[in-house]
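Excluded from the complex is one protein chain; the other protein chains are retained at their positions.
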Amino acid sequence: MFGLTKRDSTLLIIVILLTVLAPFILNPFPEGSAMAQFNAGYPDLMQRLVIFGIFAIGFNILFGLTGYLSFGHAAFLGVGSYAAIWMMKLLTMNVVPAIIISVVVAGLFSLLVGWISLRRSGIYFSILTLAFAQMSYSLAYSVLTPITGGETGLQPKVDDPRILDGALAAGQTPRANFFGLEMGTSYELELGNWIFTFNAGYYIAAIVMILAFYLSIRIFRSPFGMMLRAVKSNQQRVNYTGLNAKPYTLAAFVISGMYAGLAGGLLVAMDTQVGAERMFWTASGEVVLMTILGGAGTLIGPVLGAGFIKYMENIVSKINKSVLEQWFAFMPDGIEDFLIAIVYPFIGKGWHLTLGILFMLVVIFLPGGLVEGGQRIGRLFKRKKPSDDAADGKTTPAE
Amino acid sequence: MDAIILQILNGLDKGSAYALIALGLTLIFGTLGVVNFAHGALFMIGAFCAVTLSRILTLSHTIIDETQKDFLGNPLKVDVPYIYDIFGQQTGDAIIDWAVPLSILFAIPVMIGIGFIMERGLIKHFYKRPHADQILVTFGLAIVLQEIIKYFYGANPIPTPAPDAFRGSFDFGAMLGFDPNTIIYPYWRLVYFAFAAVIIGAVFAFLQFTTFGMVVRAGMADRETVGLLGINIDKRFTIMFGIAAAVAGLAGVMYTPINSPNYHMGMDFLVLSFVVVVVGGMGSLPGAVLAGFLLGILESFASMAVVLEILPGINQIIIYLVAIIILLTRPRGLMGRRGVMEE
């Protein structure tokens, strides 16, 4: 299908199903029940799930294939966001030009950063990208305030020029749209006690993510992708095979920068605002976490990682003490208090602690991330069937 | 001229902190070959050692003081630190006042202990893994450590003052013959700089003049060969990790009066300290110290009003800018050795 092998087509179909059906999958609890607060099927979160999925897919093209660990990718996301918001201020609230320009600008910026940073490898490369990102962040916060809005950030205003849209009446708020279809438009489906929300913005972001995912499969399976894996495996042999590693890694860097810009543009398309904190180095760290947690170098890993982190962030940070008390209410008092005392640091505001521990555990025990975990469990079940050991030893490296 | 001297002085305290953290990072990298992203967290934990000690010292019990009455004539409840009971009020107050310097004694065993646990429990297993894995696992550890501190101490900065004796400022200008009040410099910053100089000197002397230090230096140059001589390098390297942790911790302890500690101060310093290490040259101890002071002073020059008028915002980015330029022109940093991390 679409020039993919059967395995890859299956993977693509799974991702398509997951994203299309997300409003159902993420809303498993009926409205009004005690668990309803853990539903994640509302537009804002679903949009973030797929947008950060795009960001992680792009990061994986660089880190997963070439092994170059960039600690500054949030800069490209931020630059893409600023470009998109200016498009909305100057040209039109239609998201298409905004998204296109965000990809182009982030691509150009990553070309500059990559061209310089890729002169070094290993830890030096990581530090150089980090330095560039922190520089962009600091500049956006201070000197570049006329362009970036500094601390307050940028939003579209009523009196922006918006050449294509024409003037808005006073009191109207500019809303992002896709040829007239507003991003905030939602359709709610009520089935018994369940309410499912279908949001226009989410589906536009989801379609973009599916396309981005499809493109990444093609890149992984292409000669270009194979060369990138060769660079990761043995750069010396690459050079002595008559291949110039530099343009390959630079191309991978720019592609992943464009993915980051795309994610930044989409973020703006959804919430029409941007601030410099989007470029802070913790944001760069987050995409590293997503990719590693899901499984760097695998196709679906980054999507899973991004989804998992954003989803858990939402769920875990919503659990508070009273929820815990409900959960453990059936226990004797002493044990209940004890359990709550133990669990409490990890929930609510303690989400980052949970994330940090989870991340360490993955790096220590599961360097292949969730995907490797899944494969191990799969193999465990396969081993029980003695007839099925032929396909066992064969693990394709880029799965 | 006076402005220049003032900026150099201003750069010294930040430069000292950079130099101390970078020194520890380099020790760990040079001996163990590990890139430690959790080193900033050690600096932060050191600062919280000072917070903890001052809290312990002011632990109080409530007594009813018959000599003081409120406006209704009832005796007042007064919190009395336990330390008054032991040393009496005057000595007790002096001890509380000197909590930060006293924390040095408290922090050394704590930090060395934490260093040992970190190295034996986690880092040891990552010697053979790629640098990317080392960065990632220590990055995770840094998040965990700072979240633990945040859980116990909250998210707000905790003011931790210097002893009364060091609270004023020192008029350098008058001493050097400039107009009074042109170059004034807080005493504590002078103390910090002197302290940093002593620690750096001690580490260098330790490496230079003890047998232990000699073996460690040999190990930094060529680990395998030293291992072949039948010397137990691993044990010494564990101790080295403890020392590096203690250096970072002490840097943190003494920094508390300059900047009230908060849970993310480690990360803030870490990013810059890494840049410092890279500028100094990965694996070079003198390079780390030199680059630390150099960048601290540069940063302070860049924040002068005259400079900001010409190049607005330069103070925010000067360190990164210098790092980029140095890495591109001198790939090994200012004093880096050949063959270290050049893959």
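Letters are used for the chains, namely A and B, taken in the order the chains are written, and counting of residues starts over at 1 for each.
Just so we're on the same page, contacts are C-beta pairs under 8 Å (C-beta built on N, C-alpha and C of every residue); 3 or more make two chains touch, one makes a residue touch a chain.
The rule is simple: contacts and distances are computed from a predicted model.
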- Its UniProt record identifies the chain omitted here, from "Formylmethanofuran--tetrahydromethanopterin formyltransferase", "histidine kinase", "Succinate dehydrogenase / fumarate reductase iron-sulfur subunit" or "ABC transporter ATP-binding protein", as "ABC transporter ATP-binding protein"
- Item | Displayed chains contacted by the hidden chain, counting the whole assembly | A
- Note on the structure: Full-complex touch with the removed chain, picking from A:Leu12, A:Leu26, A:Leu69 or A:Ala230, is A:Ala230
- Task: Consider the whole complex, including the chain that is not shown, and state which of A:Gly180, A:Gly242 or A:Gly334 touches that chain.
- Result: A:Gly242
- Hidden partner interface residues of chain A, rising order: 3-5, 218-219, 221-227, 229-230, 232-234, 236-245, 247-248, 251, 255, 394, 397
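The rule we apply is simple: only the chains that are shown with their structure count from here on.
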- Touching residues (chain side chain B, partner chain A) in the complex: 35, 122, 125, 131-133, 135-137, 139-144, 147-148, 151, 267, 271, 274-275, 278, 282, 312-313, 316-317, 320-321, 323-324, 327-328, 331, 341-343
- Task: Enumerate the contact residues on chain A facing chain B in the complex.
- Result: 67, 69, 116, 119-124, 126-128, 130-132, 134-135, 138-139, 141-144, 281-282, 285, 288, 292, 345, 350, 352-353, 355-357, 359-360, 363-364, 367
